[in-house]
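Working notes, beginning with the structure itself.
What you see is the complex with one protein chain gone and the rest in place.
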Amino acid sequence: MSINNEEFRPKIVAFCCNWCSYAGADLAGSSRLAYPADVKIIRVPCSCRVNPMFILRAFEKGADGVIICGCHPGDCHYSTGNYYARRRMTLLFSMLDYMGVENGRTRVEWVSAAEGVKFSQTMNEFVEKIHSLGENVRLGDLRCKN
Amino acid sequence: MQELINRAKELLANGTVARVLGWKAGDLPYNPEPAFFTTAEELDNFVYNGFCGANLSKYMIAASKLEGKTMVCLKPCDTYSFNQLIKEHRVDREKAYIVGVGCKGKLSIEKVKDLGIKGITAVSGAEMSDDAETLTFQTIYGDKSCAYADAMLERCHVCKGKEHMVYDELIGESKDTKDAERFAEVEKIEAMSPAEKFAFFQKELSKCIRCNACRNVCPACSCRKCVFDSTKFDSAQKANVDSFEEKMFHIIRAFHVAGRCTDCGECSRVCPQGIPLHLFNRKFIKDIDELYGEYQAGADTDSKAPLTNFTFDDAEPSIVTKR
Amino acid sequence: MYKIAKENLTALFRLMAEDKALYLPVNNAGQVNFAAWTEDAEVDLDTLKSVKSPKDAFFPQSENLYTCYKDGKKIKIEPEELQHQNFVVFGMKACDVKGVEVLDKVFLSEPVDTFYAARRAHGTIVAMACHEPEETCFCKVFGIDCAEPVADVATWMVEGELYWKALTEKGEALTKAVASLLTETDEAKVEDEKTAIRAIVEKLPYMNLSLEGWNGDALTEKFDSPIWEELYKPCLACGTCTFVCPTCQCYDIKDYDTGHGVQRYRCWDSCMYSDFTMMAHGNNRTSQMQRFRQRFMHKLVYFPANNDGMYSCVGCGRCVEKCPASLNIVKVIKAFENQGGDR
Partner (left out) sequence: MQRIGVFVCHCGSNIAATVDVKKVVEMVAMEPGVVHAEDYQYMCSEAGQAKIAEAVKEKNLTGIVVCSCSPRMHENTFRTAAKRAGINPYMVEIANIREHCSWIHKNVEEATEKAVILARAAIAKVNLNAPLFPGESRVTKRALVIGGGIAGIQTALDIADAGYEVDIVEKTPSIGGRMSQLDKTFPTLDCSACILTPKMVEAAAHEKITIYTYSEVEKVSGFVGDFTVDIRKKARSVDANKCTGCGVCQEKCPSKKAPSEFNRGLNTRSAIYTPFAQAIPNVPVIDRDACIKFKTGKCGVCEKVCQAGAIDYTQQDEIVTQKYGAIVVATGFDTIKLDNYDEYAYNQSKDVITSLELERIMNAAGPTKGHLERLSDGKHPHEIVFVQCVGSRCSDNRGKSYCSKICCMYTAKHAMLIRDKYPDVNVTVFYIDVRTPGKNFDEFYRRAVEEYGVNYVKGQVGKVIPQPNGKLLVQGSDLLDNKQIFKEADMVVLATAIEPEASVRQIATMLTASIDTNNFLTEAHPKLRPVESPTAGVFLSGVCQGPKDIPETVAQAGAAAVKAIGLLAKDKLTTNPCTAKADELMCNGCSTCANVCPYGAISYEEKEVNDHGIRETRRIAVVNNALCQGCGACTVTCPSGAMDLQGFSNRQIIAEVDAICR
């Protein structure tokens, strides 16, 4: 497989909570479960640390998709963080959808430290979805386009 | 109005309050301004009519820091904002003497002008005592008139009701003005295709001049330093070069007041470009009502706000794609 | 003097737009602002005032100054190109034209603002007389005659026809370029229109506003007045008045990281904002009262002091219409007037 420059190569930011999803991504790594290199992970202590501004910022700077991964509801290391994240992200995603931004560009997935397979599968699916949506043109700052 | 002035003078005279927060007559028939009155003489300029749309609760943040109590005139919808400010410790209930004033719907001069009425030198029918259904204008281009309801602010057509949520005493009667569904406009947009939705908001937001009037008038946007003015977040903005920043600003503005916004409609009232900003806030309100149970910010001072609350079986964010 | 029938205006715009950019009042989502003409644009010449003044044709709300690119550890700087294409601003009112004159004082005096100067050099202003002035207008107070705008070209809309009169060389050139659509006529109708407009102006409520006492010498007296303390109170510290104003000229310079370079741009600033003139040590105006005072002192005292008595207000009345708290420059002037009387 060689890199074709013509091909659409999405920029995807994945916010992963330190305790479950980041570990899940580590497990995907140590289990050699491949997913596209387009996904870049940012470690946050908890999904509740993800500010909607981070997500919009990513889109502003040219991201084509943003995914937030946290512990399964009930399993949050901080007991309640992902519950808050869940409400925040639901409302934010709904607003983006309301404004005509394709709703497949954002996603929340709960991935435990044991779910390396799920992490890899989720990322593969998400990248595929972004490929089908194509480049993000509705929510970016033109100045950041190359 | 006279009853209000008399009561204000009385409260000033007997020392109950140190000042009165109300509206002062403007230099045109339709531009009264929010004002503090400290003497009986100043109160001669006090006015309360259909053009007194301004929600005075936000001025109480500053007034709470002053010596003595402030008599503040709040319309039914303003009291929701005041309650919300109490809840967030931004105003001191003890420093306020709340006179709940009656309301028969507030007027928008923009709407009057959109009806082709210009050069206005005098208005009748906007007084609170007047039950007139019609507004009459004297203009330099002749006399004009329009139905009161046709000149009403959008928010009054979806009025939350005549009840004051918090007050010390009530003066004046209120009128039912609701004649539209609160979420009808939101539903209309929700029914659009993504491309239509995008085009609609792109067009509306392209008018934004980043004057921050919507933010600065908002009683919920009471931050000492807004995140958009702050270097601490690396998000300071002043004006756009590209259309993205308006979207960022308006999404975040609405998000930050989600669950706190009382839907007072001030943002839409003050926008110099007539952007229907309430459509953002009301979308969040509608989602909150549907997903987490009906919630009216400012209806009380102790309930848990939807975004600082949760249940174990809340909807997953993927519900957005499923609806 | 020429004229053109209202129904032929689209042809006129199309012709002008052939080799120049054309800005004119366009209704976008219910609001009229100056925007580039396109075939689909909903041109609106009837609305008296655009929400924003047309000053951004010469002084845009934001514009790039230069871009820095990274080249290894070195930085490459590319300045933004200056305006080099000719353009026309059509439908400016007398007050807005005067507003540009105010901006000229700022940007064309040394050191000359090259971005602004390039736009001025390439822009032709076609002004339009005010058919029906409104109650918020007070341009006459500043010596402006809205019946007879002074620009490259002056126009009047009378009974379905646009009357056209070139006043400058640029105006003559533009007239020549569109001559095929114009017909020659006399000035009789226009004279009648001017008389009618001037008669209306006399009836406007702000006509008798007095600027007495407002001049460059009034600095200390006005600055130290206790009136400001009361006047500013309803002010919400938004930037509406400054952003709709045809003469407000303050700007901020900011950097934007595009990821592959840094764009340095300038954008309008507002003296009403808490971070206005923020410097490393903090802010030299710490209260909203001080910022509020600054705006009016600048327009009515500091500016005339530095510009031979020219006020930095043209009486367009936009702030009167748009202030969310119903504050405005007229109320300020009047407040001092009353105070003067009491003393």
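Lettered A, B and C in written order, each chain numbered from 1.
As a working rule, contacts are C-beta pairs under 8 Å (C-beta built on N, C-alpha and C of every residue); 3 or more make two chains touch, one makes a residue touch a chain.
Just so it is clear, the structure is predicted and the values come from calculations on it, not from any experiment.
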The chain left out touches which of the shown chains?
A, B, C
Cross-chain touch to the chain not pictured, restricted to B:V227, B:L291 or B:I319, is B:V227
Of B:A132, B:A305 or B:I319, the residue that touches the missing chain is B:A305
Please identify, in ascending order, the residues of chain B that touch the omitted chain?
65, 88-90, 221-227, 230, 232-235, 256-257, 304-305, 307-308
Residue ranges of chain A at the interface with the undisplayed chain
1-3, 11, 13, 18-20, 22-23, 25-26, 28-30, 32-35, 37, 40-46, 48-54, 57-58, 61-63, 71, 74-81, 84, 88, 112-115, 120, 144
Provide the residue numbers of chain C that touch the chain removed from this figure.
70, 72-73, 257-260, 282-283, 286-287
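We adopt the following convention: only the chains that are shown with their structure count from here on.
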With respect to inter-chain C-beta contacts, which pair, A-B or A-C, contains the greater number?
A-B
Look at all chain centres (mean of CA atoms) and spot the one farthest from the centre of chain B.
A
Chain with Cα centroid nearest the overall Cα mean is chain B
Averaging over Cα atoms per chain, report the distance between chain B and chain C in Å.
30
Averaged over CA atoms, how far is the centre of chain A from the centre of chain B? Could you give it in whole Å?
37
Find the geometric centre of each of chain A and chain C from their Cα atoms only, then give the gap between the two centres in Å, rounded to an integer.
46
Multi-chain touching residues of chain A, meaning two or more other chains, are 141, 143
Taking each residue of chain C in turn, which ones touch at least two of the other chains?
256, 263
Could you list, by residue number, the parts of chain B that touch chain C in their complex?
26-28, 31-36, 54, 59, 109, 118-121, 139-141, 203-204, 206-207, 209-213, 215-217, 225, 229, 236, 238-241, 269-270, 272-275
Which bits of chain A are touching chain C when the two form their complex?
61-62, 141, 143-144, 146
Per the touch rule, the chain C residues reaching chain B in their complex are 28-31, 33, 48, 51-52, 61-64, 132-136, 200, 203-205, 233-234, 236-240, 242-244, 252, 254, 256, 263, 265, 267-270, 273-275, 320-322, 324-327, 330-331, 334
